[in-house]
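A protein chain is absent from this complex, but the other protein chains hold their places.
Moving on, here comes chain A:
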């Protein structure tokens, strides 16, 4: 199968326009006859569901949480980028496009990335109209701040709750359409399989998480908006329920998986404090605007942070990357922290952290200004650690965060299964090998609100006359039976170890071998180890309770079974890519100074993996750079 990204003709600036001009339309009377399933209710899912409903389609939207408002978009703190150039500092769509492409180390498509930047400005208009209380100047205009990897101020924010505020807007709009009876909302419902009929996505199998009942839903198209899968590392910044199961089921039903190993390790999370820890809390990257990162120059320095004089502090980001300093992109900042920690300069009780210090910012801008900018983050830090960060520096550490990888999609956001779309974090599209801060809310939103509602019609136009699927089709019988036997199989093992035990084992291997730094021998070993974990899981896991009731342990077990298989694919992908790019740092490919060495001649492609009965087959989508020349990514 040859991968066709379906990039429209024309100049970069004209491609999206050219696409829309040629895309097929559906008249309003016919839209009513079409049903679309949306799995996930975060920014991309809620945005798509409400907008498609406004256009006239009938929508069913599913989420595993108790309410659509819980989706993990809620947790993004820092902001959302848009090329508005309100700060008059030389920003433009082109510059934002270039920053994003370069930030991703030239491993994403030009056309997609440009469209992301192009649609960013109207998105801010949209959210303001929906009532998002973005930060304002006294005169009433919108405020911006800087974010990593960028030298202009293009980030919009709502205190430290930007994700929460955007999600509230999306959730409100979703419920507006629930009220209009155009969206049917199914909370506490988890998709456990995709139903494919004659090669096209036509429905899903869902487990009602309250009663345990398996249910069938048919539709003319299925949209996955299920977010990232970094819980494969167990310890991550993600919500505990975030999982890769919907993606994995779709992958097993024919959807190719794009760049699965591209995972962003966020530099500013709170360090792990114990084995029992379930989650690493993120502190917004926006803190790096005013906070300065350092470690002591002396190894194992026993002194308290405030007792270490200036000349004995190593502001290593400012030292290594003078032009970007503390605002170096995430992958670079994380690796630099790891380098210092591994070299023995880490701080904190477990020596696994670095300092993020606001002393200079408070001296310069005053306590009140810093409180206004980051007050709730400091409050959160105090709640979790008991430490007042206005008085002593925060301790931060890298943590698994965003999945740049995801289901491979073309320019229309359609996967390799016709009628199956992937939007938001769960696809691989715009961020390449590393995502810039504040581009995540942006991508989820534009995918859901602006792009999908303008591309799905191009497919659905041909489905109006086709047979509308029904849940009596044998494909539904087969899929439901498979789900049922999988659940029975898990419950029947009745072994001696908990689900969390195996998740911790998986997490350790993934964090050790497939996170910030990777090498051939380690990845080969990791694949073997994960296979052993898989065997052990299927012979020794113990899940109590039944399938026909609310059973959180069973939910975890089913998700973990998929994470284990996904972990093997991630390591396989990381092993295949003999180069360093963005967040993918292969130790064999680095300069003497420890900077990444990209190998464009051999690896300027997106890896797209096909599931092949337990094995994975690689397909390549060559990346052609028609408008910019990939350069060595330098933030020095």
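Heads up, the rule we're going with is that contacts are C-beta pairs under 8 Å (C-beta built on N, C-alpha and C of every residue); 3 or more make two chains touch, one makes a residue touch a chain; residues count from 1.
As a working rule, contacts and distances are computed from a predicted model.
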Protein that the absent chain corresponds to, by UniProt name, given "DNA polymerase III subunit delta", "Lipid II isoglutaminyl synthase (glutamine-hydrolyzing) subunit GatD", "Succinate dehydrogenase/fumarate reductase iron-sulfur subunit" or "Energy-coupling factor transporter transmembrane protein EcfT": "Succinate dehydrogenase/fumarate reductase iron-sulfur subunit"
Contact partner of the left-out chain, one of A:35, A:108, A:155 or A:173: A:173
Which residue of A:197, A:240, A:475 or A:628 touches the chain not shown here: A:240
Residue of A:6, A:279, A:508 or A:531 touching the missing chain in the full complex: A:279
Residue of A:462, A:544 or A:591 touching the missing chain in the full complex: A:544
Hidden partner interface residues of chain A, rising order: 47, 50-51, 54, 65-70, 72, 74-75, 84, 86, 122, 124-126, 128-131, 133-142, 158-159, 161, 163-165, 168, 171-173, 175-176, 178-179, 185, 187, 210, 239-241, 273-274, 276-279, 281-282, 380, 383-384, 386, 449-450, 453, 496, 498-501, 542-545, 549-553
